[in-house]
Structure formats: C-alpha cells, structure tokens
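Of the protein chains in this complex, all but one are displayed in their positions.
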C-alpha cells in the first residue's frame, strides 16, 4: 500500500495513491447526500451536470463538470436522475463505454413501466456495466449517517462491476446482498415500494380470525339476547366483545407460532432425515412465525388493557350497585358468604394471565433486532423455544381456568353453538400435545439425531456419510 | 495487494506489507482501550510514555517507547493526554512535523477554555496536521467492542490527514461525519458534554403546557370548590388533576407533531415549488417532531396508568359506597335503571382511548433506531403518516366523546372559563381539518406534483427543468 508516491505528499500519509474518484450524475437531494457521504468516506467526488455553473449548493470538496467531462474522469458513475430523463445518457454512450453505471432510481408506483429502469438504462448504453442497487437508501438516511449495517441489494450482469460497487458500499458501512443478474432489477426496484410483505399473511390470519369471532359473538351474545330476552346489550360491542375477541385471537395465533415447528418435527421423524425440503406451505408458515407472534402480543396487550378498564366502566358499576341492592333486599348478614373456591379460581385466572403476558412481553423484547442480536444461539433458542412454550402453556391454562365448569352448563351452548373460549382452545391444546409427544425421551432422541444430520434410510454409498460430516 | 514480500513471511498470508503502525501518547484508560481495539483491527501499536518502563499494564502485543522514539516510528499519533499536559508536545515539535495528530481530549465543562483543545494543540505544533475527533468514544465502549455503526465526528485543516483518520475509524467499525476545518473543534469537543439538545424545545413545550394546565385546573377545580362550595378537595392534585393534565398535554403535543407537516404542505402549494427553503421556525419545528411525539407518548402512558388506578382509589371507593347508600335510601328497585346511551358513550370513550394508545405504542416502537432501520421508505412513511394521523384521529375522537354534551352544561363554565378538554381540542381539530383539506384530490394532486419536483412558476430558462430531472 505504501508506494514511493507518498514522498510527494505534504504529509507522510498512510495511503500513497490518490483516493478513488466517483462521479455522480444529478445534483438533486439524493445526489448531494450521496456525494457528501462518499466524501466523508474518503472518496473524491465529481458531479456531472448539464449546467455546471448554476446547479445550487453542493457538498464542500466536490467538483462540478459537464456530464461528458465528469464521466471521462471516473470509473464509477452514480445515476441520480429520474428515469424520464435517461435519454441524454444514450447520446453520451461513447464516453460511458466500460464504465460502471450505478442506477439508484426508484419509481413512484409498482409496474409503472414494463421494463425495469436499470434494464432500460443498460439498453440505452449497452457497452457500460449497469449495476442496479442502493435504491433503498433515502437522501435523509445518507445525510444523517444512518447507514451502518443497513442491507442494500445489488444486481447486474457484470460480476466485476458488481464487486466494485459492493466494495464501495461496504466502505460506506452497508451490508450488501447480491440479487444476481440484471433480470432481478425489477425486484430490487420494487423493494422501496413494498409494504410489510412478510406481515401480509399473519395480518390476513389476524383479520380473518377477528372477523369470524366478531360475527360469531355478535350473533351469540347481542342478537341472542335481543331475540330470546328482548334485551338491548349492543353497547357491549365496544369493550366486552373486543375483550373476548382479542384474547381468543391472541391465543390461537400464539399457538400457530409453535404449531409448524411441531409439525416439522413429526415430518422429520417420519421421513427419517432433515435433508428433504419441507412442503411449500410449511416453509412459508415457518417464515412468518415471528410476525404471528408479534401480532399475538399486540392482541394480548389490548386484552390486558381492556380487562383492566372493566371496573371503571359504567355498566360494571351499575352491576355492582345492583348486586348490593339485591343483598340489601335479601337482608344478607355480614360477614358475607365468601366462596374460597371462587376466590382461588378467580385469582388463579388473573395470576396466570399476568404471568403469561409478562413472559410474552419478554419474548417480544428479544425479537427487537438490537436485543436479539446480542444473544448467543443457545440463549436465542432458549428464549424462543422454552420461554415461548411456557408462555403458550400459561396462556392456555389461563383460558382453561376461565372455562372451568362452564363446559357443563347448558346456558353456555346458546342456540346449540359452542362458546368462543371452547373454540379457541383447540389449536393451543393440539400444539401442546404434539410438543409433549416430541419431548418424550423415546421420541426426542431419534429426532435430535436426525437434526444433527443422521439419516434413517441412509443410502449405501457414502453420500449420507458425507452429509453428516458437514455442519 | 500481494507483493513479493509475502515470501518472507512464515505464512503465505494475504496482505504482503506489514500492517500500519499507530502511536498512542498516554497510557491511561482511554489510551489502553484504544490500543487494544487498534490491535484487534489488525494495526500494530506503539505507546509513547514518559517512563516507558513503569507505565502499568498495556494490551498484549503493543510496544512502549519514549514519546520521541514512538513518534518517529509512526505516521498517526493519538494524543490521549489531558489538555493541561500538552506542553511537552511543543518541545518535541520537530519529531511531530508532518505527522497526523489525533486529538481525542474532552473537557469537564463547556467553555472551560477560550480556545478549543485541538486549536491549542495545532498552535503548539504548527507543522503537524491536527485532527480533532473520536472524542465521543468512551474507554468502556472501546473495550467492549460497542463501536459498530457509532457516529464519530472529525475536523481538521488538512484534508488528507482527515481522510487517513476517517479510513482508520471506518476500519474500527465507526461511521465518520466530517465537520470541516479545525474551527469546528469547539463544537466537536462540546458533543460529549451535550445534554439532549434536540429534546430541549419539546421539553420546554411539555413543561410549559403542563404548568399552564396545572395552574388553570388548580384554580378551576380546587380553588373554585373551596371558594364557592367551601369544600377541600386538594387531594385531587395527586391523581385527578394529573390525569387531566397528562391527556390534555399528550393530545396537544401529538397534534403539534403533525401540524408543521400540514403547514409545510400549504406553504408548498402557495409557493408552487418545493425548492424554496421553509422559514426557520418551521424547519426547527419539523426537526423536533420525533421528540414531540415521544413525549406525547410518555404523557399518554401516564394517562393510561392514572386512569386504570381510579377504581382502586380511596375516594372512588367512598363514592361508590355513597352512591349505593343513596339508592338504598331512595328504595330503588332492581334491576337498576340502565341507561344504554351512557353505556355506549362510556364504553366508546374507553375503546377509542385504548385503540389510540395501542397505535401510539406502535408508532413509538418504530421510532426505536433498530426497528425503524429495518423499514423500507414506504413502510416508514405509512407508519409515521397514515398510522400517525389515525392515532391523532382516534385520540381526538376520544376527547370529543369525553366532552359529549358537557359543552352545553352551564356548570362546565366555572367562573366563565372554558374547560380544559375544550382548550385541548383546538390544536388537534385544526390539524385534522388542515390534513383533510390536503387529502382532497383537487388539493392533493398539485401537491404531489410539486413534491416530485414540478414547479408552478417555472423560470423560462432550463433551470427548472434541470432540477426536476434530479432525484
């Protein structure tokens, strides 16, 4: 690294040769912020502008030239210009020959153009090496140095050009993910436009379950009371019903978090190997477990607040007064009859709910990127598996205690339908039973061996051996 | 990178030349930790010490020499010595010629010295290139490897020296922000001494509003009751009053988060361009929106807990008993009269508050750096804008339902003053109306075009065209 050239410098600095020169086409917000960041990371920067003498304030230390001049001086050119104005690049194709063109453009909507911006650019300037990428960075993040560890996507047909851009991006503190050839440009351009894609399925599940239980409970509670008792209790929709829907959906979704893992275990046991791929639906299910769990936590939080507000409600206060008046009328003597079983059951219900929620919050905290990142592999699996199943166990027990002997009462089965708390116990109970089976030593031992690479139906040649060797 | 020199090495290692040598003056906590980190990043380290043979434990692999010897061997020298002891550097100025001196010193208080430490150092050793920076790092963070992505500030008069330091800092995993020439040294030295500067204005607003409403409510509630009814209800200061102040301040501050955005929209519409700068007050207001929102969330959390504790309060319990005794005396018959409208209103009040608070918590979570950093631009704007306005809408509706028909009651206007809930509805209502206007298609369409770079009063020359080209 230390060349003789160092002698020519005013300072005996460590890096002999001049820092690399980067060219930026476009002096808008993004171009300016990008230039600033490049300068801060030790690059020299030249801007290409149609009117080099009147293009507004640029970062200190950067030069401005015409497009042609600036392109000639640098090897890497950042195109920070809207796609609508790419034509001028076609005219200067000779100057761009063998240059690396980084296309940072985004569109306002998905599918605005048939052809990805970068593909269009490559077609305009076929002899340049177009690399699509960095388009997920905003001018704001660039200016404020919020890049450290951010993931950026690159794609392009020229491997070397891509490697150069990746190296530059790494110097900027970014983490680069290579998405392959320029055919992935459309996908890369769609990234900044995506809206929680990995949350979509869990949200559908949450909305679907909520809608179903809302209708179910409106019919069973409100309509039933109106039809059978001619009573208007529609006000219950706001809190009582919401406070039945949220715990039910939360419990089911928490169980749905852990069900696919149990199914996968049984599948591996049945197949006798961990090397065959899971069916597609199971793969996708397992990929959205985190989101399922966080949504369940959200519903659980709502359930907690809804429950705590109950004693402050008008309807609850009226009920208390009613109860007392009844007792007065019955001329009840104090001390009032105190049912120890009711007290135990009621307090256990609350205690289990509180502890379950507490563990659930802990689980949620470890899914924060900055917290989860500090955990070792064993810690992460302890929290997500052991604590997770404990949360599910406590929450399910909370629900069973709520159900208690209502299973037996005839009044529970209004219009011959099962109550909501019975419906919501199915999935968690199944999940817990499956897990219980998997935890039995006689089942767990072979499963552990399979997960370490052992195969039951190992082919006679060395293939299986080979696989078991690798980590 | 691979030179012939590699043959001389015991290992055929990838980097031919010797790693760079860094010199550290000072063997205190900071010097030791910095040396450790430099060694871990592949540099060689030599310490300069007045007594090289008795300077305590140093990181393994580092050498110790006299100041003069160590300075001679390295190109970059870290000065980890208190400013009070800089004089010895003046004496060794010849050895420091053309070296890069990194000044990491901090002061105990702001404005302890007229001259920044780095400027003083540069004056002592005029022929060295002094770079101020890295002073925000603590020995503790250096030792524990908590540097990844941390922002550090650099300034200095020699661009090349600065670039060398920036490169070294990047290797240490830091994100470098260049603050310009050495005249910024004072600012850089003040960084570790600053105390939440960006929170100052929002905190003033919060304290100002809280103080105003505290006085207003003390007079309207406590003093009024004492003067007019000769009743001592001063105990209400602790919870009842606090539970009126917190929601009021929270709602106003949440609205203040979104008001500047709406004002900016109207300003852009009026001016017909996004390229003129906003007035200074609006700029500063927009920069503290995040802090305003987080403080509002804090107040909202307090409001939630204050509200949930109400039924457990002594005063509330006494009121319940009083109510029942009154009913008993009136010889009320059960079932008690149940007002469906009251039930609806009361439950809606709570439900809207709970949902608003829930969304508010989501908003707060995305402002955690590690969560917000994983969002795409569209996701971030969806959360902060759409979810944010929904939160404001729900909270304002929560307040309107609380107000209900109290607007009409004469008893509300104690001493002819408007009640607190009326005062606090002004700002949110205005904000929501402004937003509603901006969302109307006939207003939204030109605004969107302006935000994409279109200008109404485009100058006749190509300037405007040029701007619209760039991203």
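We call the chains A and B, going by the order they appear; numbering starts again at 1 in every chain.
Assume a residue touches a chain if its C-beta (ideal position, glycine included) is under 8 Å from a C-beta of that chain, and two chains touch if they have at least 3 such contacts.
All figures in this text were calculated on a predicted structure; none of them were measured in a lab.
Engineer: One chain isn't shown here. Among A:60, A:115, A:160 or A:283, which residue touches it?
Structural biologist: Spelled out, the listed residue whose C-beta touches the missing chain is A:160.
Engineer: Decide which residue listed in A:304, A:425 or A:450 touches the omitted chain of the complex.
Structural biologist: Here the residue in touch with the unshown chain is A:304.
Engineer: In the whole complex, not just what's shown, which of B:21, B:242, B:336 or B:362 touches the removed chain?
Structural biologist: Per the contact definition at the top, the residue touching the missing chain is B:242.
Engineer: Taking the entire complex into account, which one of B:60, B:230 or B:405 touches the absent chain?
Structural biologist: B:60
Engineer: Which residue, B:105, B:291 or B:431, contacts the hidden chain when the whole complex is considered?
Structural biologist: Counting the whole complex, the residue in contact with the absent chain is B:105.
Engineer: Counting contacts across the full complex, list the positions on chain A that touch the omitted chain.
Structural biologist: 1, 17, 20, 75-76, 98-100, 129, 148-151, 158-161, 163-164, 166-167, 170, 175-178, 180, 304, 307-308, 310-311, 320, 323-324, 327-328, 332, 334-336, 338-340, 342-344, 346-348, 350-351, 354-355, 357-358, 361-362, 368-371, 373-374, 376-379, 382, 452-453, 462-463, 466-471
Engineer: Please give every residue of chain B in contact with the chain that is not shown.
Structural biologist: 1-2, 9-15, 19, 26-31, 39-42, 49-51, 54-56, 60-61, 80-82, 85, 104-106, 108, 136, 138, 145-150, 171, 173, 191-196, 232, 234-236, 238-240, 242, 298, 301-302, 305-306, 308-309, 311-315, 317-318, 320-322, 324-326, 328-329, 368-370
Quick note on the criterion: only the chains that are shown with their structure count from here on.
Engineer: Mind checking the centre-to-centre distance between chain A and chain B? Centres are C-alpha means, answer in whole Å.
Structural biologist: About 24 Å, centre to centre.
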